[in-house]
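A single protein chain has been omitted; all remaining protein chains appear in their positions.
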Amino acid sequence: MSGNILEVKDLEVSFTAHGRTVTPVDGVSLTVRRGEALGIAGESGSGKSLALKSIIGLLPPNAAARGDLRYALDEKEPIPYSPTGVHGHGISIIFQEPMTALNPTMRVGDLIAEGPRMHHGLDKNAARTKAVELMRRVGIPTPERRAKMWPHQLSGGLRQRVMIATALSTEPRLLLCDEPTTALDVSIQDQILGLLQELRTSLGMSIIFVSHDLAVLGELCDRLAIMYAGRIVETGPTDQVFANPRHPYTEALMTSVPSFDASAEQLQGIAGRPPDPRNFPPGCRFAPRCGYVQGDCSSAVHELRTSGDGRATACIHPELIEGVKE
Amino acid sequence: MTLPPTSSLDAVPEVIEPGAALTEPGIWKKMPKKVYVGAGIVALYILIAIFAPLLAPLDPLEINPVNKLASPSAEHWLGTDELGRDVFSRLLYAARVDIPIGFLGALLPAIVGTILGALAGFFGRWVDTAIMRTADVVQAFPAYILVIVLVFALGQGAGSIIIAFTVLAWVIYARIIRSEVLRVKDLDYIHAARVAGLSRLRILRVHVFPNVINQTLVYLPNDIVFATLGLAAFSFLGLGIPPPTAEWGAMIADGQPFIRTNWWLATVPGLVIVGLGLGLSLVGEGLEERLRA
Partner (left out) sequence: MGRFGFVVKRLLQTIPMLFGIVLVVFLVLQITPGDPARQIVGLRASEAELEEVREELGLDDPVLVQYVRYVGNVLQGDLGYSYKSRKPVAEIIGERIGVTVWLMTAGLLMIILISVPLGVIGALRKDRPVDHAIRGFGLLGLSMPSFWTGVILLLLVAIPTGWFPAGGFGETFPDKVRSIFLPALTLAIASSPFIIRGLRASIISVMESDYISTARSIGVAGGRLVRRFVLRNSAGPAVTLLAIEMGYLLFGAVVIETTFALPGLGQGLVLAARGRDLPSVQGYTLLFALAVVVVYLVSDIITAILDPRVEIEA
């Protein structure tokens, strides 16, 4: 596991209801290196958020996760996944909607102090001091005063900073970000992204950042994984993926980027809707919407295949896109 | 009430089957088992009420001072009460009082509330204001205390009780139906119907009622339980059905002084009420599961 902080192999998340099973995350494998920021891009319903939540063990109770997950969060031996074992131990998560992610009946300082109290056994006052320190660290002005406020008394940007401070309170080595800027104004978005970037370099954290917005991912992430219909369809260094996509879906995502509107979860650039997890198409799941579709796309096995340059694609006809490009 | 197919399992992983409407073909075949169990129990009670004169071995009102407070025997299966009347026969005959009043005491408010709520929602303006302000006043009162006052004012008897329940309980239906109508009213097909030149009342009858009737049906079984328990309680208090008519609540009151010696006098009528209540509750829970998924 040298150099990797997280290795995920063949992750599957499924729900069973009324005797039917759906598998919205269907065989996802990925690795995150120390200090690296990995971006996972995909539309709503691609399973990216569920994949993220299964990494920290926050799946809803009716979900079942399978697969091999290994963490190397401290300098010791890597540990295998257990549904509750990782809470607060080196992994933290921040959510999309900072209003609903903060306990409405708890003063924000007390919330941030929960982590230090649980993990470092700090007493009430020490934990409170630590909370104020963390609030200052994430750029909240007059943290002493704001620590005594309720979440609803703060602006959206400050709430997200409180969320980040809460996540940092357990001193994570890996920070999971579930579209943390989507619900914010564009100017606030940039501030939060800047803060995350700064925290990552100064604390040496790894980050997994999930978003439907390639522009946001481009600002922060070293590497990208593109997810479609429960599977990763392409991975590679961010600039190379941007410059030269090897999967038609990635290309389609990029052409739809100009919609900077944060609320537009649906990607206007691509015809059709993402497939229903109850009824995934056979073969390549993007084939029904793909402009380059060939006769064998619906039958062949579409494994993610690695090429020598650190990139991988699941498309069996990547030459078609490159042909268009050149 | 159909939801769009869920493409995003991230958001609502649990919603797989949308709720169904009673008008949907075959829906009765897909009802949970408890609906059938409950309906079976209720049907049994209704049959007993209908055929009480054939089933009852003796006259429920016949007094026999010589043989009062008798223990159960071959002749008197549940013994006799303090006036020597046959308890088993009274128990059967009481079904002819409790069941019709319980059902009417729930049906009438449902009908009145549905109509008023639909009118309020559909016509809006002063109709809405008048109906809903009246509802507010009724709800400001502690529910059954209002029934006591109304029965006091109207005089004891079945009619007063049913009227009092109606005055009390229509409000819940009116509120539910009103909000349903407001929701349904904005849907496209209603607009389409307006354009097609249908009269307002016809729109109400053809397009709105089938959609809102589900909501009423889910509440109805529970309200029948309330009405039946309410009637029994009022009779127990001596404010409901006047003697000598056999009624379960009144029988419990009559039997209470003798619980040390003739304990079955007060307990058996209660068991009979519990059985009916459980049957109706099962139907209510099952309908709710199916129609509000």
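For the reader, a short list of remarks on this structure follows.
Per-chain residue numbering starts at 1, and chain names A and B are given in the order in which the chains are listed.
Methods note: a contact is a pair of C-beta atoms (placed from the backbone, for glycine too) under 8 Å apart; a residue touches a chain by one contact, two chains touch by 3 or more.
Remember, predicted model here, so these are calculated numbers, not experimental data.
Looking at the complex as a whole, the chain kept out of the display touches A, B.
Annotation: of A:T31, A:T166, A:S206 or A:T313, A:T166 touches the absent chain (contact as defined above). Touch with the chain that is not drawn comes from one residue among A:L102, A:L154 or A:C290, which is A:L102.
Per the touch definition above, the residue from A:R70, A:H89, A:R136 or A:R278 contacting the chain not shown is A:H89. Contact with the chain not shown here comes from a single listed residue; of B:G79, B:G113 or B:G277, that residue is B:G277.
The chain not shown here touches chain B at positions 137, 140-145, 148-153, 155, 225, 229, 232-233, 236-239, 249, 252-253, 256, 259-260, 263, 266-267, 269-270, 273-274, 276-278, 281-282, 285.
In the full complex, chain A touches the hidden chain at residues 53, 56, 58, 60-61, 84, 87-89, 91-93, 95, 97, 100-106, 111, 114-115, 118-119, 150, 152, 163, 166-167, 169-170.
What we mean here is this: only the chains that are shown with their structure count from here on.
Mean C-alpha positions place chain A and chain B at a centre distance of 52 Å.
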